[in-house]
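All remarks here apply to the structure that follows.
As you look at this complex, bear in mind that one protein chain is not there, while each of the others sits in place.
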Amino acid sequence: MKYAVIKKEDLNKWVEHLKKTARLYAPKKKENQFIFRPIKDVNEITLKYIPTILPPKKYYYPQKEKLFRFKIKPFKTAKAIKAFEEYILFAVHTCDIAGIQCMDVIFREGPEDPNYLNRKDKMTIIGIECLEYCDKYANCTSMGNHVPRGGYDLMMVDLGEKFILHINSEKGERLVHGLAYIKEADEKDMLNLERVREAKKKVFKEEFNASLIKVYETFDKHFASKVWQDVGRRCVACGNCTNVCPTCYCFDVMDEMELSLNQGMRYRIWNSCQMDDFAKVAGGEDFRKGRDGRQRHRYYRKFKYPVDKFNRYFCTGCGRCTRTCMAQISLVETVNSLLAEEGELR
Amino acid sequence: MIDREILLAKIKTTPYKPMKGKIIEARMLTEKEKFFRIELEGKINLSHEPGQFVMVSIFGFTEAPISICSSPTDKGFFDLTVRNVGVFTDKLHKLGRGDIVGIRGPFGIGFPIDNMFGYDILIVAGGLGIVPLRSLIRYIMHHKNDFGHVQILIGCKTPQELLFKEETKEWMRRSEIRMNCTVDRADPDWHGNIGLITTLIPGVDIIPARTYAVVVGPPIMYRFVIVELLKKNIPDHQIIVSLERRMRCGLGKCGHCQVEGVYVCQSGPVFNYSQLRSFKGECHEKAV
Partner (left out) sequence: MKKQSKPKVAFFDFTDCEGCQLQFANMGVTLLEITKLVDIVNFREVMSEQGEDYEIAFIEGSITSDNDVMRIKKIREKAKVIVSLGACATIGGVNGIKNRTPLEIAKQRVYGEKKETVNTIIAMPVHKVVKVDYFIHGCPIYIPEVINVIECILMGKPYVVPNYAVCTECKMNENVCRYEKDEECLGTVTRAGCNSWCINNGNRCYGCRGLVDNPAVDGQKDILLKYGLKLEDILKHFTLYNDSVGEKYDKELK
């Protein structure tokens, strides 16, 4: 079975079933925004949501991750996490799935990161395809992430009366197998899916004023652009853009002692390249001074460096950095200003 | 080689957990720099390349990247020399013989020794730059017949700040090595050169195509030294530098050491000048 269907009225039943197989994280409302949370009551889940404040990365790359326990005297280290638990990320947007794919690339590259890989190993992803824009901040179409591009176990698409599920892995198959209310999709369902996708093409338009390859070339040429000065002038270096980014993974290392002062835990915590002393060495030299250079670095880490290294853009198009920016720095506007500058130059 | 495999396996399975390293010797070299000789648990050899670094852990004080200043040909131990500049290094300075530190590594890419076989070597060390270069110098001493002429230029602010005084005297005595020292400010006992290290370069006698220049020093020094080396017509890829950055993980993940798209902890800290030239503007050491 490659595609399955479930009637909307059976959805809660299925989610209850999922809850029994593993810990379930899904989007729910928080005040006027949305967040991923462990779900107790299936009615809390919202399937129609703008990207959550933090992407689900907090579950596979936690804000503060235990690395190991230590003892000073006698010198000893021990595992910090005994066992990682199975979990399901439910109703994940395609942009956030693209984010997980980016993280995979980073943490699989040697030396591999066992913490991430262990968590990834226990993860099941059930995606949901957006049929309309979440809000004006997204740039998923330009990034090509408005449609599923793999990286999930199941993908749900709303066909009106029912959801069609694309089964993309054995793990996904197991979650729909043997349930009377989930049936194999028939020809009519497949036609419906095609019709939905066709309709979508009219809604989703590229947000950048040029193709992605053109964007890449522009970044290559405009390292010294005035655009960066402008962005730097507006930035307050709060670090929001990097915290909410599904593909930002910089961290710092810290030790926390117990009151015995002989035992403690080493952690890694999220850190941001937008912080003042991010690239400062003990001797005092700051290798990336100024908010302009630091903002440029953030953009280049999405549109240039990872493309050179992995042939992959690290912007997923989720729009979170723009949505959360205190100073109204818009990713789409920044990229389009660069493109405009390129146009003038030519 | 077995030791190397043990260490690589450790980085692969438990990359964040340090090994136990015992300080078997510790002494102040100058007012600010302290020398440590460290033995790994089980006396395994660090099996590093000259120019690589280790992450040193003190529990409660996290970690810091420290370059190794002994040669892999020094077996059974390795040496570090550390300037007291911050919270971590201050604590490290308080440790002495018999104390334990955590060690991860070795990390990064060292000096391209294999490429340097058969070439003449010009070493330019400014200030603390002599620390990682000592690993290379000691390696060359132990394999002298693999290399051509060796010249060493050392510069520091004052004679008191000169590191490895006894050793440098010994290097001076060796006939197959030419050595020259300079200080920015002399004292009455100083009989050597006075002035910046860049003033020594025009006078060195080299055949550029046959020479590898290896430069390590404070960021500001590189630009000026590299200009002098380029004037001597040494090809870009034969000018070797080592970059200091704020490595926090050593694994090419944490982001702190990044210069544009490059993680210095994994792709460096050693680079050649043609690599440096490909940076667009974030590399402070690039000559302008």
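Labels for the chains are A and B, by order of writing; each one numbers its residues from 1.
The definition used in the following text is that contacts are C-beta pairs under 8 Å (C-beta built on N, C-alpha and C of every residue); 3 or more make two chains touch, one makes a residue touch a chain.
Please read all numbers here as calculations on a predicted model, not as lab measurements.
S.K.: Have a look at A:101, A:324 or A:337 and name the one touching the chain we're not showing.
M.R.: A:324
S.K.: Among the options A:270, A:299 or A:314, which residue touches the chain absent from this view?
M.R.: Of the listed residues, the one touching the omitted chain is A:270.
S.K.: Any idea which of A:115, A:240, A:316 or A:336 touches the chain not displayed?
M.R.: Among A:115, A:240, A:316 or A:336, only A:240 touches the chain that is not shown.
S.K.: Touching residues of chain A against the unshown chain: what are they?
M.R.: Listed in rising order, the touching residues are 30-33, 35, 52-54, 58, 63, 233-240, 243-244, 256-257, 259, 261, 270, 272, 275-277, 291, 324, 326-328.
S.K.: By the contact definition given up top, give the residues of chain B that touch the hidden chain.
M.R.: Its contact residues with the unshown chain are 60-61, 87, 91.
One rule holds in what follows: only the chains that are shown with their structure count from here on.
S.K.: Please output the residues of chain B touching chain A within their complex, sorted ascending.
M.R.: Those residues of chain B that touch chain A are 11-18, 20, 59-64, 83, 85-86, 88-89, 100, 102, 218-219, 244-246, 248-249, 251-261, 280-282, 284.
S.K.: For chain A, which residues count as touching chain B in their complex?
M.R.: Per the stated touch rule, the residues are 67-68, 70-72, 75, 77, 106-107, 109-114, 223-224, 249-255, 257, 261, 264, 266, 268, 271, 273, 278-285, 287-288, 293, 297, 300, 304-306, 308-309.
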